[in-house]
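Worksheet: one structure, shown below.
A single protein chain has been omitted from the complex, and every remaining protein chain is retained in its original position.
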Amino acid sequence: MAKGLSKSFKKALWVYHCNSGSCNGCDIEIIAALCPRYDVERFGIKLVGSPRHADVLLVTGPVTRQMKDKVLRIYEQMPDPKAVICVGNCGNTGDVFFEGYNLVGPIDNILPVDVHVIGCPPRPEAIINAVAKVWVKLETLEAK
Amino acid sequence: MTEKTTYRLPIGPIHPALKEPVQFEFEIDGERIVDVDVSLGHVHRSIEWAGTRRNPIQNLYLAERICGICSYCHPVAFSLAVENALDIQVPDRGEYLRVIQGELERMCSHMLWAGVAAHEVGFDTVLYLTWQMREKLLDLTEYLTGNRVTKAITMIGGVRRDITKDMVPKIQETLDYFKENFEKIRHTYLDDKTFKMRCQGVGVLTYDDAIKLCAVGPTTRASGVKKDVRVDQPYFAYSDLDIDYITPDILTGEIHGDVYDRIIQRLLEVKQAIDLMEQCLDKMPSGDIVAEPKPAKLLAMLKKAEGEGIGRHEAPRGEVIHYVKLVSGEENAYTWKVRAPTYNNILPWIPMLKGEQIADIPIVAASTDPCMSCTNRVAVVDRDNKYILNKEELHQMSVEKTRRLLK
Amino acid sequence: MSFSMIRPVLVQLFKKPFTNKFPVKYTPKSTTKLLEAVGEGKAQIIPPVETPPGFRGKIQYDKEKCTGCRLCIRVCPSNAIEFKPKEKKIKIYLARCTFCSQCNDVCPVKCLSMSNEFLLADTDKYSKDMIVE
Partner (left out) sequence: MAEKKQLDAKGLVKYFKDEFKTKIKKTTVKKRVVGLEKKESYFVWITIDKSIFKDVIKHLVEYQFPHLAVVSGNDLGKTIELIYHFSLDHGQKFKEISLNIKVEIPKSNPKIETICDYIPGALITEREKQEMLGVIVEGIPDSRRLFLPEDFPKGVYPWRKDGKGMEKVIKNLHEVKK
């Protein structure tokens, strides 16, 4: 990554949220993080409606057969540099959906995941905490 | 050429107006929708199949993750099914606690829906307002159960956590907050010009269609069908409480079955939920909260049991029904069938959407409060590269229509 | 049109904001430096919304007490618990945990409990912090 990029990049992480088959638990917590109580917009984080505008991809869910290529397509459509945060345990490892005939996850089998958020579902603070981890990661990348 | 051409417009599976993956294919003529086709399956996680490979206690938590928004109704319907199959009698206090949790979830879900509906008509300020109020409910949920979303409170034969005397003031405080602010929400939704213009006469579901297509929950009640499992059939402690059917004519005196009526319906249900919770707190008897407090003993009992049963519960979106068959000598359930409310509310989308404009798709679809992860999940597809519309654009159109109407 | 909005706006101006500014008010210039400063005690992080009693957070395991009865493995809905046959102890993968606390209920010696810790995020899902043994 080019030097100096992360400074401006970090200040306005635009987020695209993709649900790959989760139970909505994590999804509503992501929206809750955007709402008044947690208000992540003070960090310049914004939920956008198109992957082509996004810097960070938030993925939830254990990836169903139908969604696999769609998730991949979204990832490919995102411009570089990009980061992927996997929210919730079903995306991390499958959680209660650890076996099934219609699942192809976990997500890190399909996409390179940068930060895993653990929880079922994680509290909005845990998601903000994950964003802080992404900042740290960006900074270390730039320092190199 | 005089022949009219129609276009096919796919929306979904990933679409900003749709919070969950589901795919619509619209046949459109200009801005009018001529035909609708829905394809599901993007969130099919093979839950029912997995449930036959695990024991009923594990299934409770699997059922909870069918849907994160109604994370209480599924496990409770499952345990009702098991209780019916085995004839387990739940202690009275347990029944009352179940009602309180159920009504708390209903308030939570309807507030969430109110926010989403506001977002779909392009009125984001109200989204933030309702979600701010909803945080109060989430705090209460966390206080009573230990997590904001997944409650993990149901146990076969009762509940896992009691409400002690020192917890009551906090519940009362939250209910009072909602009672004080109810008029504010009602005013925002029902007296607002924008809402009236966008919602009245849009997405009409007639009484006959609602019955024929087997619609459930607030969707069918807003069309005037009196169908509410809480009142239809005695279960939990609902039969002890003062409860009656709620239809939008209580407030307005007439039924149109449009989106506006569905908003009224849900607001009235929030009010009813507050009332029911207060009644429960008053009447709650003392005693046990669960029939068999030792999970290990319960498992042994379930292993020997044989029988089948159905469990029905009125979830925020409508009737949930679980069918369970248990075979003796096997710890795992033999068959487990889950019917989530949205499953029955998919077909009513078709009469609702036909003849409407494209910009109305989000609000009409959202008006049934679809929960695709329950059913299994809407999307834009670029088949044949004909016409692609993403959620953002759809939302934009929605906003533009509001502005146009306001002029 | 009446000016019904003026009152709420004025009230809002002087009210304490609803937002809980966790962890800091705005994006820090350098998160790494901020974390260092917090470590040294020079800076402070605004705490998250308080968790109520009985919150189901990261699981805690009292290894001494555990008898290795394997009941928790039987009720765990997501197979998060692994049995170590040599030591007759268990190993819990947090990345698989559903935080339902069913294992706490079933444990005959009460060696499992839930803590208040919930800020769990890591670049590696099976890292040391994410396994309880």
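Read from first to last, the chains carry the letters A, B and C; within each, the first residue is number 1.
Operating definition for what follows: a contact is a pair of C-beta atoms (placed from the backbone, for glycine too) under 8 Å apart; a residue touches a chain by one contact, two chains touch by 3 or more.
These numbers come from a predicted model, not from an experiment.
For the chain left out of this panel, the touching residue among B:225, B:246, B:259 or B:364 is B:225.
Shown as candidates are B:30, B:201 or B:285; the residue that touches the absent chain is B:285.
Only one residue in the set B:119, B:134 or B:312 touches the chain that does not appear here, and it is B:312. Not every partner is drawn; the one left out touches chain A at residues 62, 65-66, 93-94, 97-106, 108-109.
Counting the whole complex, the residues of chain B in touch with the unshown chain are 40-41, 44, 46, 48-49, 84, 90, 92, 95, 211-216, 225-227, 229, 231-240, 244-245, 283, 285, 309-310, 312, 319, 321, 323, 325, 334-335, 337, 339, 343-344, 346-347, 376.
Just so we're on the same page, only the chains that are shown with their structure count from here on.
Taking A-B and B-C together, the chain pair joined by more C-beta contacts is A-B. The chain with its Cα centroid farthest from the Cα centroid of chain C is B. If each chain is reduced to the centroid of its CA atoms, chain A and chain C end up 18 Å from each other.
Chain centres here are Cα means. That of chain B falls 28 Å from that of chain C.
Shown for chain B are the residues that touch two or more other chains, namely 61-62, 65, 132, 135, 150.
Residues of chain A found to touch two or more other chains are 36-37, 95-96, 120, 123.
Put simply, chain C touches chain B in their complex at residues 18, 49, 51-52, 54-56, 71, 74-78, 98-102, 105-106, 114.
Across the interface of their complex, chain A is touched by residues 18-23, 25-28, 30-32, 35, 48-49, 77-79, 93-99, 118-125, 130 of chain C.
Listed in rising order, the residues of chain B touching chain C in the complex are 54-55, 57-62, 64-65, 132, 135, 139, 142-143, 146-147, 150, 152, 160-161, 295-296, 299.
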